[in-house]
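Removed from the display is one protein chain of the complex; every other protein chain stays in position.
Coming up: chain A.
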Amino acid sequence: MSNQKKRNFQIEAFKHRVVVDPKYAEKTWKILEHAIHEIYNHNASGLSFEELYRNAYNMVLHKFGEKLYSGLVTTMTAHLKEISKSIEAAQGDLFLEELNRKWNDHNKALQMIRDILMYMDRTYIPNSRKTPVYELGLNLWRDNIIHSGKIQSRLLSTLLELVHRERTGEVIDRGLMRNTIKMLMDLGSSVYQDDFEKPFLEVSAEFYKVESQKFIECCDCGDYLKKAEIRLNEEIERIAHYLDVKSEAKITNVVEKEMIANHMTRLVHMENSGLVNMLLDDKYEDLGRMYNLFKRVPNGLSMIRDVMTSHLRETGKQLVTDAESSKDPVEFVQRLLDERDKYDKIICQAFSNAKTFQNALNSSFEYFINLNSRSPEFISLFVDDKLRKGLKGVSEEDVEIILDKVMMLFRYLQEKDVFEKYYKQHLAKRLLSGKTVSDDAERSLIVKLKTECGYQFTSKLEGMFTDMKTSQDTMQGFYANHPELAEGPTLVVQVLTTGSWPTQPTITCNLPTEMAALCEKFRSHYLGTHTGRRLSWQTNMGTADIKATFGKGQKHELNVSTYQMCVLMLFNNADRLSYKEIEQATEIPASDLKRCLQSMACVKGKNVLRKEPMSKDIGTDDAFFVNDKFTSKFYKVKIGTVVAQKESEPEKLETRQRVEEDRKPQIEAAIVRIMKSRRVLDHNNVIAEVTKQLQSRFLANPTEIKKRIESLIEREFLERDSDDRKLYRYLA
């Protein structure tokens, strides 16, 4: 005993021994043995629980637990052996029933026996580390019945046979199955696994291997997937009804492996019904099924994704490089939008909007949209078309939707600065010709661009809007100050800030005297209020409305360009004018003049002038007359057009050159910014950082970056390190 402050009470054992009749144990055992027999023979009602309990209790108390226990084992075993025989004798389908019935009996018996022997269970058994009664009962059952030579294999094959029958469409007794399986589970998870689950899984694998082979030969992809899904659901249901829940994952794995994983590639690439076909035909249900099934299998989704991506890239590439579609920019962009909508819907409906698929969609679009270097221009033209007329009558919400979709395409562009340049040009034309359908829509798009690219991108565009507004005010002021001009021709001037608008070369043009005087008045008025500014007239962008009276008295109002106006006004003072005379008087450059004359003399319905000779082209020796026979259904005739057009080749080259030029200072600014903060940086890192910084506007060319670095070295912003020639140093 240890030295403790607190003393435990100790109860000592009985000091006196109860004298026991040596035959006592044997007698008591016989009573109990008899009881067990009765219990097994369904004769338990005549027994007294209390008496039996006491007997057992006494045996244990008098140290006869050993005898009791071994007696129990022997008796039970004997009974079980008999039971075993009767089960073996059962014929055909009755086998399982008999087994079940006997099992139930055994369970009931076991419970009773355990109750009777509870004292032993609690004292002798733990002390001597023997198996408790209930567990003992189960083990004996297992060893004598389940693992008995004749029963074991028969049990297994019966169970598997039933499962197979059910798989082939028969109805089986599920309750019976459930009970049997439960029995195996009760006997211990290793019994269930070894005696049933393992073989079950093997047989199932074999079954599905055969089944999947059969299907894949005769079904198309969609049908096959349907069948696979059905089978999968069946198995899950089977588990729920009569197998261990823990087997669910295992059997579904088997089905997934045999039916899906093993045939994945063949299914996806199946001719006429595979993934690509499903995508083309918008088969949402089939695609959804494929998604759900492949999700269960390793690499299943990535296979779908990869096939979808390469298909999309291929289709996109064709769309974009197809010469036909490049002819109509609006059509081109519309097709892109349609394609995107299509895939968006597929991903939403069939692929549960999975992020990875969205990303695959985006990266594919990014890939092929940039294959066509005219994409930025075309997108701008598309927007231009919509803002000019396409959005007429469309509700505000729908306008937003369309613009948002366009923004999505915009995001894919690598050369956003090219887009900016074109957008500016097209916007300028829209604003100046007053041809925009909705001011709100214009502004809404600017806001979206600003959110996407930052203030810098849109500051000039906003400047353009401001100029338009300011010009209106200026005009009001002008006419307020010069009330005497209200009688004459109405002048509308848009004063444009040079930095914000696309640069235009100023072209010469002699305005008719009346206009020239009016313009001068405006100029002095403007410069009166804004000293220090310089105005230059952009005659190539203006329009005019003139009233004309023709030979037979027909009156029309002609809407023409400024150039056309200059030409037409000349005919107020002359009936016949040669090309050279017109050229001299107006000083309009040759190419513009020819285009201008052509639109007035050679186009049916707009031929306000007559030309001799009547050829389609303008020759320098041609002569022009007013077309007295001019007719038109409409009073107002529109001749001049300043619509944004797809650029011609030389124009395209010019724009591209300007974009390249604009990029140079941006690259330099980025280099300087980076070097200023890092002080010293090696060549490859400079290239990487610069590219990263400029990525939101355009993809910087490493060679160009190198050239800019050299230029900066020459201008002594940077120097090479004297020891490591690959290192650059910032010079403050």
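Basically, contacts are C-beta pairs under 8 Å (C-beta built on N, C-alpha and C of every residue); 3 or more make two chains touch, one makes a residue touch a chain; residues count from 1.
What we mean here is this: contacts and distances are computed from a predicted model.
Participant: Quick one: find the hidden chain's UniProt protein name among "Sorting nexin 4", "Exosome complex component RRP43", "Trafficking protein particle complex subunit 5" or "Defective in cullin neddylation protein".
Facilitator: "Defective in cullin neddylation protein"
Participant: Tell me which of A:E217, A:E397 or A:E714 is the one touching the absent chain.
Facilitator: Going through A:E217, A:E397 or A:E714 one by one, A:E714 is the residue touching the chain not shown.
Participant: Looking at the whole complex, which of A:R7, A:R534 or A:R725 touches the chain that is not displayed?
Facilitator: That would be A:R725, which touches the missing chain.
Participant: Just checking the interface: what residues of chain A touch the absent partner chain?
Facilitator: Contacting residues on chain A, toward the hidden partner: 682-684, 703, 706-707, 710, 713-714, 720, 725-726.
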